[in-house]
Structures are given as C-alpha cells and as structure tokens.
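Report on the following structure.
== subunit A ==
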Amino acid sequence: MKLAAILVHLNPVAIPGALLILIGLWGILARQNLFKIAVAFSILGTGVNLVILSVGYIRGRTAPILDGEAAVASMTDPVPQALVLTAIVIGLAVTALLLSYAVRLRSGGGGSSIEVHGDEKW
Partner candidate 1 sequence: MITAILTRVGYALVSLFVITNYGLLLIGSMARISAKVQGRVGQPVWQPYLDIIKSTAKRNSISHGVMFYLGPVFRLAGGVGTYLFIPAVFGSALFRNFSDSGDLLLVMYFIFFGQLGMALGASEGGHPYSAIGVSRGLAQMTAFEVPFALSVIAVAIQYKTLDITAIVAAQQGGFLHWTVATNPVAVVAALIAFLGMSMHNPFSVVIAPQEIPIGPPTEYQSNLLGMLQTNRAIFNGAKLVLYMNLFFGGATSLPVMVIKTFLIYFINVFVGQAFPRLRVDQSIRFFLGAPTVIGVAGVIIALL
Partner candidate 2 sequence: MVNPLYLFAASLAAAFLLPLVDKLGRRASLALVYLVGLAWLAAAVSWLLALVQGGVAQDFGTAGFMAPLAIVLRVGLLEAAGVLAVAAVGLLSAAAMHASLRQAPAGGAMAFLMLLMGLCGVILTRDLFNLFVFLEISAIATYSLIGFDDRRPALRSAFKYMLAGGIASALYLIGVIYVYRFGDTLNLDLAIRAPGLAGAAGNAALFFLLAALLVELKPFPANGWALDVYQTAHPGLAAMLSGASATALLLALWKLLPLFGTAHLVIIAGSGLATFLAGNLAGARQRYTRRMLGYSSVAQIGLAMAVLALGTLFKLGSELFLLAVAGGFVLNHLLAKTGLFLLSAAFEQAGLTDAAGVDGVDVVDTVDDAAGASAAAQPARRLSPLALAVAGGLVLALVGLPPFPGFWAKWQLVQALADRSRWWLIGLILGGSLVEAFYMLRWLGRLVAARGAAPVPTLRLGAGLLGPAVAAVALAGLGVLSGVFGLTGALDPKAGSTLASLAGEPWLWAPWAVAAVLFLLDWLPGWLKGLLALGAVAAFAWLVQDRLDGLRQIFAIMLLGGGGLFIVAALRKPGSRGGLHPLLAMVTLSLGAVLLAETRLGFFFAWETMTLSSWLLVRRGQASRQPALSYIVFGLGGAFLLMVGLAAGGFDSAGAWPSGALASWPFLLALVGILVKAGALGLHVWLPGAYAEADDESSGLLSASLSKAAVFGLFALVLSRGIPGSLSISLGAIGGPWLWRALGWVGLATALAGALYAVWQEDIKKTLAWSSMGQIGYIILAFALMDQAGWTASLYLAFNHFLYKSMLFLAVAGVIQRVGTRNMYEMGGLIKKMPVSFLTVLMAIIALSGVPPLTGFGGKWLLYSSLIAKGWYLEAAVAFFASGVAFLYLYRLIHSIFLGQPKLNQSGVREAPLALIAPQLLLMGVLMALSVFPKLLLDPILEITSRVFPPTLGFSGDALVSPLGYWNGTLTMIVTGGVFALCLLWLVINLRNSQGVRQFNIVFAGERPLRPETTHYAWRFFEPYRQAVGGLVRSRAERFWVLVGGGVSAVGGALRRLYTGNGQTYALHVVMYVVVLYLVMGVVL
C-alpha cells in the first residue's frame, strides 16, 4: 500500500507541529482581539517546539541521560531538546511582553481590537 508507506514515513510529531504553526498564523492574521492574537502566538510557539523536537525524534530511543549503562547510540539527540528548552523560555517572555502591551493598550482607553491601534501609517 503506497499510502501506508507514505504514512509510515511521515513524522508523527512534525505534522501536528506544522499544522499548529499554520493554525497559529491563521489566528494571528485573522483574529483582531489583541489577547486572541497572543493565544494564537502561543499555539504557534508550541507548534515550532514540536517541529524542533521532531528532528531529534528517532523511534525507540531513550532519553539522553548518561547513566553509565545506556549506549550513546540508543539515545535521542540532545541538541534539539536543549533548543526547545530555550525556545520555551523565550516564548514565555515574548508572550508575557505581548500581553503586557495588550493590557496597556487596552487600559489606556483603547479597544482591544488591533484595528483601532493603527494611527501610525503611510
């Protein structure tokens, strides 16, 4: 079965990751509420994390912890995991900043739709 062969070769982590990225982008581009955009951003970030980790994903490997017995060959690649850890932290920082600006924009008397915050143009 050709379809099955393709399915087997598909990375089961990267696919939802990519889909989450697209959904996140959709949210960013299509929702006008500042907070909703921030939510979409965090979904985008989750998707990116999944994609990153999918690269290190090799079937049947264990966590990359050197405990003396496990062979290095049977561990997953530790580098993407390190990257994801960093990315998660950075993502939180960005999300928090985004939210704080959203709060300040809204509490300053403006709306929470991005459309009303477009005075600077042309």
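Simple rule for what comes next: a residue touches a chain if its C-beta (ideal position, glycine included) is under 8 Å from a C-beta of that chain, and two chains touch if they have at least 3 such contacts; residues count from 1.
Quick note on selection: all candidates are chains of the complex that A comes from, given by their letters.
These numbers were taken from a predicted model, which means no experiment stands behind them.
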item	value
For subunit A, as assembled in this complex, the candidate in touch from 1 or 2	2
Candidate 2 contact footprint on subunit A (complex, rising order)	21, 25, 28-30, 32, 34, 37, 41, 44-45, 48, 51-52, 55, 79-80, 83, 86-87, 90, 93-94, 97-98, 101-102, 104-105, 108, 110, 114-115, 117-122
